[in-house]
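Just below is one structure, and these are the notes that go with it.
A single protein chain has been removed from this complex, and every other one stays in its place.
For clarity, chains are labelled A, B and C in written order, and residue numbers in each chain start from 1.
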Amino acid sequence: MTYAAGRHFLQIPGPTNVPDVVLRAMSAATIDHRGPEFQELATRLLRDIKPVFGTTNPVVIYPATGTGAWEAALTNTLSPGDTVLAFETGHFATLWQEMARGLGLHVEFVPGDWRRGADPEVVADRLAADTAHRIKAVCVVHNETSTGVSSRIPEIRAAIDAAGHPALLLVDTISSLGSIDYRHDEWGVDVTVAGSQKGLMLPPGMSFNAISDKALDAAKTASLPKIFWDWGPMLTANERGFFPYTPNTNLMYGLREALRLLYDEGLENVFARHARHAAATRAAVRGWGLEVLCQDEREHSGALTAVLMPEGIDADKVRAIILDRFDLSLGAGLGKLAGKIFRIGHLGAFNDLTLAGTLAGVQMGLTLAGAPADPRGLQDALELLQND
Amino acid sequence: MTYAAGRHFLQIPGPTNVPDVVLRAMSAATIDHRGPEFQELATRLLRDIKPVFGTTNPVVIYPATGTGAWEAALTNTLSPGDTVLAFETGHFATLWQEMARGLGLHVEFVPGDWRRGADPEVVADRLAADTAHRIKAVCVVHNETSTGVSSRIPEIRAAIDAAGHPALLLVDTISSLGSIDYRHDEWGVDVTVAGSQKGLMLPPGMSFNAISDKALDAAKTASLPKIFWDWGPMLTANERGFFPYTPNTNLMYGLREALRLLYDEGLENVFARHARHAAATRAAVRGWGLEVLCQDEREHSGALTAVLMPEGIDADKVRAIILDRFDLSLGAGLGKLAGKIFRIGHLGAFNDLTLAGTLAGVQMGLTLAGAPADPRGLQDALELLQND
Amino acid sequence: MTYAAGRHFLQIPGPTNVPDVVLRAMSAATIDHRGPEFQELATRLLRDIKPVFGTTNPVVIYPATGTGAWEAALTNTLSPGDTVLAFETGHFATLWQEMARGLGLHVEFVPGDWRRGADPEVVADRLAADTAHRIKAVCVVHNETSTGVSSRIPEIRAAIDAAGHPALLLVDTISSLGSIDYRHDEWGVDVTVAGSQKGLMLPPGMSFNAISDKALDAAKTASLPKIFWDWGPMLTANERGFFPYTPNTNLMYGLREALRLLYDEGLENVFARHARHAAATRAAVRGWGLEVLCQDEREHSGALTAVLMPEGIDADKVRAIILDRFDLSLGAGLGKLAGKIFRIGHLGAFNDLTLAGTLAGVQMGLTLAGAPADPRGLQDALELLQND
Partner (left out) sequence: MTYAAGRHFLQIPGPTNVPDVVLRAMSAATIDHRGPEFQELATRLLRDIKPVFGTTNPVVIYPATGTGAWEAALTNTLSPGDTVLAFETGHFATLWQEMARGLGLHVEFVPGDWRRGADPEVVADRLAADTAHRIKAVCVVHNETSTGVSSRIPEIRAAIDAAGHPALLLVDTISSLGSIDYRHDEWGVDVTVAGSQKGLMLPPGMSFNAISDKALDAAKTASLPKIFWDWGPMLTANERGFFPYTPNTNLMYGLREALRLLYDEGLENVFARHARHAAATRAAVRGWGLEVLCQDEREHSGALTAVLMPEGIDADKVRAIILDRFDLSLGAGLGKLAGKIFRIGHLGAFNDLTLAGTLAGVQMGLTLAGAPADPRGLQDALELLQND
C-alpha cells in the first residue's frame, strides 16, 4: 500500500481519534483477570466510570461493542411480548427497534422524518393513552449518529412523569456520552446504553449499561433469555472487582486513561468544547450555502453535523473525492439518507485546528465536486473559533 | 504501587503473554470501519483466519469475549427445548451446559471426574440410544482449561458417525486453538468456538465461530433469539469485508499480526513446541513428587498442566506465595477443584527459558509452602528441553 | 497539567511530526548490538540510507544529534589552522562557523542579510582569489532552518569547479534531507551533514555524514582530534554491520521504518509534496498581506517558510498567542531575527489538511495579535491545494 504522508483525518462520527496516550495505555501487558492487580483496576474503573454517566448507580462494562449493550438493555428489563415505545429519529433508532422486534418484543414505532428528535408531546400522548400500561419501556436515542439530531431527554422524562406512567426510560447515548451533557440520575433514565469508541475516545470493543434501581427491579422478572448480557452475574462479580467471564483487560487500561483525560479537562469543559465545534461547523455549512439536516435549533448535536446535499449532488461522491484527495473520512448517509447527506464528526479528542483542517478539506472537496462551497463557510467557522 | 522489577510471569492458561509486536500493532490509529482500508483488512483477515481453524468454511469474528461465542454457537443452531449432549469434563464444560440450560435448552450432562476427557464410547452409546434423534447437538470442550485435559475430537466424531446420528458437533477450542492440533473440516466439527486470548496470543476481546455447511443449514430453522450473535447478517456483511455493527478494529490489527507470527512459525511447529513444553512440565511435576491431574496419557493438554496438591496443602496458598515472592501468576483450581490444584499455562508466545523460569518459580514456591518439591523436577524438565 | 484535547500541531521546522508507525517501531525491545540480528539490521540500514542522500558512497550514522555531525564533518577532514570558506546565510550557518573557529580553524565568513543563500559568484571569486589554496573547505547550509532559504548547491559546485579549486564542499542538509531534492554524488558534495529529526521523520538523536572519496582521502591527514566522531573505526566496523561503540539501536528501528515510508512514497513524490506545501504557504503569507523572508524566488525552501512581521508586531507574541489559543507550535526568529519573524515548518510527515489547519491557526493568531491577516491568505492557499 502506498504511504499517504501525514495523519489521516478520521472525522466520521465514531470511532473517533484515539489519543496516543490511550493507545499506549492499551498496549500494556495483559494481566491475570482473576488476580489482585486486576481487582484493583476494575474496582477503580467501576467507580470512576460513574461520573461520566452522571450516576451513582452501577454501570456494567461489557467486553463487546455497542450493539450488544442495546441488546442487554432490552433483554435485562423486558419479557417476550412486552411493548416498547420507540421513535423513528434516524437509522440507529430504526435498528434498535428492529432488534427489539427480533427479540420478540412488540414495538410502537412513532414515525419521523429523521430531521428532529423524539417529540416529548408524542411521548406524553402515547403514554396517556396507554392506560393499561402495556408499554413497558420508552426507547430513545439521545444523539442520532445518523442525523446529528439530539433528543431532549429531560423533556421526555417530564412527559413520562406527567403521564404518570411506569414505563422504563431506555436511552442510547452511544454517540453522546462524553461529548454532550448527559445525566443518568438527574434525568431519571433507567438504562443508559453507551460504547467506548465515540466521546470516550477509545477503540471500539467495549460497551456499557448504566442501570437505575427501577431497572434493577425490572430485571428480576424480565424473562428474555440472556447469558452473556445478563446483569445479574455481572453485578455480583463486579462487587468484588471481578467479571463473570473474561473481560477485555487492555481496553480497560485505555478506559482508565481516557477517563483521566476527560476528568482532567473537566466534563463541563468537554461539553463546551464540543458545542463550540458544532456551532463552528454549522456556521461553515451555512456559509457554504448548504443546509444542516437538523431542523430544530434545540436539537443540534454537539457531536456531529449532517450536511444535506442539494438535488443533483451525490453525497457519496463528495465523500469519495474528499477521502481520495485529502485523506479525510466523513460519515455516509445511512438508510434512507444514503447519498443525500454526509456527516462531519467533531467529537472525541479534537481541537480547533483539526476542525479547521477538516472544514478546509470539506470545502475543497465540495468545490471539486461542483457543490456549493462559498469560501465564506470556512471563514465564518474560523471567525467563530477565533472570537469565542 | 511499588515497582516489581522485571517482567511479570503470566503463566495462567490464558490470557497469555501477548507478543510486543502484537501489542504495538493494536496501538495503530483506529480507522473508519465503513471505508476501503477496513474492507481490505477485514477481507484478508476473514480469509487468513481459516487455516488456524483448519477450515475453508466461514469463520465469524465477534467483537466480544469467548463466553459470547459459546452463546452464539448455541443460539444460531438450536431452538428452545432442543436437547444437547454434554460432558462434565471440568469447570468450563459445566458452565457451558449451564448456559445451554439458561437459554432454554435441555441438557443431557454426562457426569465426569474432571480428570479425563469426553468418552467417545459414551457418545456412541448415548447417540445409539437416541433413536428419536432428540439430541440436536453434542457439545465438547476440546481442551478443558480448568483441568488440562483434552478430549479426543476425531474419536468423538467417529462415534457420532458410527451411531449414524445427525446431531451437530459443537466444540469449544478456546484454550486449544493455535496451541494444540485442531482441524475443523477434517474432523467434521460443525461449530468451533474460540477466543483471542490464548493460543492466538491476543488480549481478550474477540471470539470466533467456525461454521460447517451443516451448521449453516441448522441456522435456518434455529429459533433461539439472537441479534448480536446472529450469524446471518454477519456472514452477509462479511462477504463484502464489512460487519453489521461496529467491529473492534484494533484487535483486528493485532489478529493480523498474531496470524502472521503463527504462520511464520508454522502451525506444525507451533503445536510441536506446545507439546514439548507440556511434556517438560509433566516431567517437572512428577520429578517434584506430585501428580498431574489428567489421568489418561492420550489426553494430556499441550496448553496447560494442572498439578494436584497432596492432602493438607492448599493450592491457593502455594499460588499466593509464588505470586508474592516470584511475581508469577498461576491458574487457580476452579469449581470443585478449588484449593486442590493449581494450573501452569504453557501456551501462546512462550519459549524454553520462560518455561524454565516458570518451573523454577513453582519449585521454589512449593518448597516454601512445604509441599513436595524434589529439585529433580526442574532438572528432569531441563534434561528434556536440552535433549529434545 | 491540563489536558489539551486533540493533537498538538508541531509545525516548527523540526523536530517534525513522527509517524505513529515509526514511534511504534522504535518501541521494540533493544537487542544485542554485537549479535547477528543487529548485524543484519545495520547492514541493511547502511545500504538503504544511501539513496536518500543520493550517494553510493558510505554514510556514517552517529548515535548523537546533528550538531555532532557538524563537528564530525570538520574534524575528520581538516587540521588545526586550516581555512574554511563559509557564508552568513542565517543562524545555523553562523553557529557552524563559530564551531569551526572553536575547533581551531580559520574561517572566511562571507557576510549576508539572512534573506538569501550562499552566492555562487562569491564562491567563484573567493576561490579564484585563493591561488595558494589556503581554503581547504567550503561550508554551505543547504537549507537554512532559521530563514527558509535554500542555497543552490549545484551552482556552488560549478563555481568551485570553474575556479579549479581543490577545496572540499561540506554541506549541511539537516533540514533539507528527505524534504528537498538533494544529490550528494551528482552534485559533487564531499561531506553531507544530516540529522534524523526533520525530513527523515524521526525523533532527534541520530545524525549522519555522507562522505565522498575525496573526503575520505582528506581524512587520512586531517589532524583535528576526534574519537567519537572519527570516521575511521566507524567505517571499518560498519563493513561488518557493527559499530565501534554502542549505537542507538531503537532509533535505528525507527530509521528502517522511516526509510520504508519515504521510498514507498517515492523520493520524487516526497519532494513534490514539500514544494507544493511550501508554495501554498507562501500564497497564504502573501494573501495575508505579509512578506516571506526569502528574497530570491530560486531559493524558497520546501521545508519551512519564514514570515516577516511588520514593524510594531512582535513575532514572539504572535507565536505565544497561537500556541496558547490553538495549540500550534511555530518556530521563533533566531539570532538577529528574534522577534521579527516566525517560521512555519511544513516538512516531514505532513499533508494538505494539516497544512490547512496550520495556516488557519496562523491566520487566526495573526488576527488576534492585530497583525495583517486578510482571510484571502488561507483562501489562496486552499485554492492552490485544491487545483494542483
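Rule of thumb we're sticking to: a contact is a pair of C-beta atoms (placed from the backbone, for glycine too) under 8 Å apart; a residue touches a chain by one contact, two chains touch by 3 or more.
All of these numbers come straight from a predicted model, not from anything done at the bench.
One of C:Thr43, C:Thr67, C:Asn269 or C:Gln295 touches the chain omitted from the figure, and that residue is C:Thr67.
Screening C:Gly188, C:Pro204 or C:Pro372 for touch with the missing chain picks out C:Pro204.
Listed for subunit C, the residues touching the missing chain in the whole complex are 7-8, 10, 12, 15-18, 23-24, 26-36, 62-68, 71, 99, 102-104, 195, 197, 203-205, 224-225, 227-228, 244-251, 323, 329, 332. Listed here are the subunit B residues that touch the chain not shown: 1-7, 9, 17, 20, 261, 264-265, 270, 273, 325-328, 349-358, 360-361, 363-364, 367-368, 375, 378-379, 382, 385-386. Contact between subunit A and the absent chain runs through residues 20-21, 24, 27-29.
FYI, only the chains that are shown with their structure count from here on.
Ranked by separation of Cα centres from subunit B, the top chain is C. Comparing the contact residues of subunit A and subunit B by number shows a mostly shared set, over half of all numbers used being common to the two copies.
Chain geometry summary: the mean Cα position of subunit A and that of subunit C are 46 Å apart. Averaged C-alpha coordinates give centres for subunit A and subunit B that are 34 Å from one another.
Shared contact sites, meaning residues of subunit A that touch two or more other chains, fall at 7, 17.
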